[in-house]
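Notes to accompany the following structure.
This view holds just a subset of the chains, kept in their places.
We call the chains A and B, going by the order they appear; numbering starts again at 1 in every chain.
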Amino acid sequence: MENNRKIGELEALLFVYGEPLEIKKIAKLLKVKETEASDIVATFESRLASEDRGLALMRDGERIQIATKPEFRTVNETLMKEEFREELTPAALETLSIVAYLGPVPRSTIDYVRGVNSSFILRNLLMRGLVERETSEEGRHAYKYRVSLDFLKHLGLTRKEELPEFEKYRNILTSFETP
Amino acid sequence: MTYELALNEYKGPLDKLLELVEEKKLEITRVSLSEVTADFLDYLKKMEAEKTNHGLIADFLAVASRLILIKSKTLLPALELSAEEESDIKNLEARLKIYAELKGAQKNIKSLWNEQQVMATREFLSGMEAVFYPPEGISKEDLAPALERILEELQRFLKPVETIKIEVINLKAKIEDILKKLEGKPMGLRGLRNENSRSELVVLFLAILHMIKEELIHVEQETHFAEIQIARK
């Protein structure tokens, strides 16, 4: 099957690229249409689910990346010993929770829910690579914040929708009267 | 970056407020918020005494001013609140409820974070040799403007701290200002305001509250709808 070869090509591509890669870019590199690329990605993802595979596909909207499956603790422990995991401070935990469940979200909403100006803690999380920002349609300085795939990697999740009780908290703002 | 460090270690104002409400085993209502106002102000005072950073104190002040509004309304039911003040109070209740709900989300994140189930990824072009691919059309003049952009943003980011500092220092200045204005003659609350900014109102409320506690001033309201008169003792 021609598709099989494309799946191999996709694997090679993600392996070398390492970082999150857009499906649009993948389509271009594999010389296929975007819809086809999405299909190839989906098949690749389902094959990774097999027990003899050590890798998982991570997704953030239209960007994908491969990473080791979280269940291989021995592997991770052996290799990640050097990694120093800081405790999350109350401010970091508050902000990350809001950004993770409600993101992409503007700073005004984060400030509103936390009751504090969040510019410093957001900058701190951006610097640590746990949070990313995207320019929203409203203009260059109206950023929206979302958690990074790196942050999800720390939690052992392949996408933010896997967060516990995602739906429940995602709709929390709409269930209250907010401006 | 002491500001950042301080910000990281302290609880935010809503977190503190929620803690106070839950300590008394109360629901989040206007009445319960009124009941914890004194405790919240005590905590704020403690923060000031500990010289907690100005930014965080300003955030606490903003919540404190709303609590004071709620408290005043409970003590003086005839007190007319403006539409803006009324919505501020509703807002605080709603925010605290949302905050309380999101505590569960925080718990989820915290436990996953502490589980240390890390997934590992590879570096970009790992194991490959660097190749010199200069961007076309770049010149030495392009670098400084890029730096200017960053420096501008950095400056804009650092500026609010200065503004907040000034606002907080204002509290002490405001007390002196009010005492001076009250020299000899009592005044209405409105007469004490110089500008119409929201931050000034917050500071004014707190200054008056502080002075009542220190027994520096005397507050009176002749009829229900009359303006509150403030005089020096």
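Criterion: contacts are C-beta pairs under 8 Å (C-beta built on N, C-alpha and C of every residue); 3 or more make two chains touch, one makes a residue touch a chain.
These numbers come from a predicted model, not from an experiment.
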Stoichiometry of the complete complex, in the labels shown, is A x2, B x1
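Operating definition for what follows: only the chains that are shown with their structure count from here on.
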Distance between the CA centroids of subunit A and subunit B (whole Å) is 31
Write out the stretch or stretches of subunit B touching subunit A in their complex.
3-4, 7-15, 17, 55-56, 58-59, 62-63, 90-91, 94-95, 97-99, 101-102, 104-106, 108-110, 112-113, 115-126, 128, 157, 160
Residue set of subunit A touching subunit B in the complex reads 15-19, 56, 58, 65-71, 73, 75-76, 79-80, 83, 85, 88-94, 96-98, 100-101, 112-117, 119-121, 123-124, 153-158, 163-165, 169, 172-173, 176-179
